[in-house]
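Mind having a look at this structure? Questions to follow.
Note that one protein chain of the assembly has been removed; the remaining protein chains are unaltered in position.
Letters A and B mark the chains as written, and numbering starts fresh at 1 in each.
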Amino acid sequence: MSVLIQNLVRCAPGTRKRLLNDVSLDVPTGAFVALVGPSGAGKTTLLRAIAGLDTCESGSLLLDGQKVENMQDRARKIGFVFQNYALFPHMTVARNISFGLDVQPRAMRPSQGEIAARVQELLDLMQLPDMGKAYPARLSGGQRQRVALARALATGPGLLLLDEPFGALDPIVRRTIRSWLRSLHDRLGLTTILVTHDQEEALEVADRIVVMQQGSIMQDASPEELDKEPATAFVMEFLGESATFRGVVQDGWFTPEEDGVLPFAVAAEIAPGPADAMIRPFEITIASADLVQGQTVPISSQGVRNGYRHYLARLKDRTIAVHIPDYTGENVLSESYGVLDISRARLFRDGKRYS
Amino acid sequence: MGRCRVKTYILWVVSWAVIAIVLLMPPAVVVSEALKNGIGPALETLKDPDGIAAIWLTLEVSVVSVAVNTLFGVLAAWLLTKYLFPGRSALLVLVELPLSISPVVSGLVWLLLFGAQGWWGQALEQAGIHVAFAVPGIMLATLFVTLPYVVRTLVPLMEQQGRDAEEAAMLAGAGFWQILWRVTLPGARVALFSGILLTTARAMGEFGAVSVVSGHIPGLTETMPLHIESLYNGYQTVAAFTMATLLAAMAMSAVLLRSVPEWITRWREKQA
């Protein structure tokens, strides 16, 4: 099911403060989209607006090109999983799952037998075949998560909305549920939109990432594109650890302000003037002091993690983390002094990508 | 250490002495006065037709109070806990107001509206509708006095439960009554039960408000508390205290019943 959002505006209740500031988003059928951003960015607000949980000041929302007017209609099209699952504590797991079918008008409601069969089918799908008679309080976090998912899927929606679905789970369960969710999405042919504050999770599970900040969409791109071409300094920073070097562009060269960092050549069409060079720790390399001209800085080793050697370069006023792949076997830093090569950095001016 | 022990014992003795004199003696007096001449004469007094009429009227008034104040109380609790709207806090204060109004005043206000000198009293009287010094007046006074109990027991709980479950139900396609009946009320059933029982106890025992609007016509507009007053003032001590025992038993069992859900949970936990 495709989702088309145009110019959505929502204000905080009773104020003029905009929680969603003119948001437009086009999600094609079958997409797996992650809404990411710091807390307060408006991702949950946007998700709730898509679900129709909150009213918006202006803008439009189309599902499969059509406006949805009433809630019954919406319920058949959308499945929603709440951050804390919102399972009904006084109902068994089976009753929780069948709720969306039980409340349908008599004319449309499947027979008791059909409902029971559907519940069992969903329980099997969620790998909880024997849990139908249990009450939610007895379940573990991961099990509750899957019951909430089953409940959301009971009416056979084409669109699945998930609000921080992995937030309350421990790291190992998180990883398994994540890949399982992805396979479920593919198998059922769903369109899925999920909210998370964990950018790594988003990069791993989604095929499209929407980065939000202060009620607006900053960038909407595939994980690869996002990684390669972050649109703003904020996106660059949000997606992972990064270092910023202030400097000046002149005559086709970027010259950092600080000592111990090498200048590098930039495209000729870049206008001269001050700019920020942003780079990830594993994109920095360390040039040996013997080979280059310039002021060297002290560099200390921090050990090896995840196949990377971690170093700290001590510039004049701060330290910069540098991660070097460990497969080389070479002893890059026999000496404890060196110069940073940041030629793989991206240039930003006033927070915007400069190209 | 020894001094500490002695102090503790003194605390215990003094506390229980206070409890015995202040709290335990009054109910003991009620029963002992009722049974002053033995159980036979006490039971005999209950056969008085005016007394039986008073019991029936009390039950009727309680049922009406519970029905009306539960229906509207649930809707008000829903309104006050599931939406943030301007005027919400004012409404919260408003529904608790009857708790801080003197019972006599709670009766008086209805006379100001429906009494002979009231705003609409004469018009209604001409239409043949008697409110003041009749059963409808008693109902109104009791409804006013018992109005807050269901709302005020429901609101804190429903507020704490938030609206996630309701939103989940809505997204599953449930309508208003389905959400209320299947999700909200089952989740708040203990509080609802408690609120209904408090309403019942208060409705049965209300004296001041009802006294003002009733007119004290034996057999017609006397509830149990009013009948107790008449009997007591008529020096029918045994009858008065027998009726008082019955009324106290009714009201207090309603209050005590509130703990039943808690006992059940505790018993279940012990089993498991």
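One rule holds for everything that comes next: a residue touches a chain if its C-beta (ideal position, glycine included) is under 8 Å from a C-beta of that chain, and two chains touch if they have at least 3 such contacts.
Going forward, contacts and distances are computed from a predicted model.
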Candidate names "Heme exporter protein D", "Sulfate transport system permease protein CysT", "Extradiol ring-cleavage dioxygenase" or "SigE family RNA polymerase sigma factor"; UniProt protein name, chain not shown: "Sulfate transport system permease protein CysT"
Touch with the omitted chain, as defined above, among A:3, A:53 or A:161: A:53
Of B:42, B:76 or B:192, the one touching the omitted chain in the full complex: B:76
Hidden-chain contact residue, picked from the options B:143, B:172 or B:188: B:143
Touching residue (missing chain; options B:63, B:112 or B:264): B:112
Absent chain, residues of chain B that touch it: 8, 11-12, 14-16, 18-19, 21-27, 29-30, 33, 72, 75-76, 78-80, 82-87, 91, 94-95, 97-98, 100-105, 108-113, 115-119, 140, 143-144, 147, 163, 166-167, 170, 175-177, 179-180, 201, 204-208, 211-212, 224-226, 228-229, 232, 237, 240-241, 244, 247-248, 251-252, 255-256
Contact set of chain A toward the excluded chain (per top definition): 13-14, 52-55, 71
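Criterion: only the chains that are shown with their structure count from here on.
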Whole-Å gap between the CA centroids of chain A and chain B: 55
Touching residues (chain side chain A, partner chain B) in the complex: 13-14, 51-53, 71-72, 74-76, 78-80, 82, 84, 86-91, 99-100, 102-104, 151-152, 154-155
Residues of chain B touching chain A in the complex: 84, 86, 164-165, 167-175, 178, 182-183, 186-187, 189
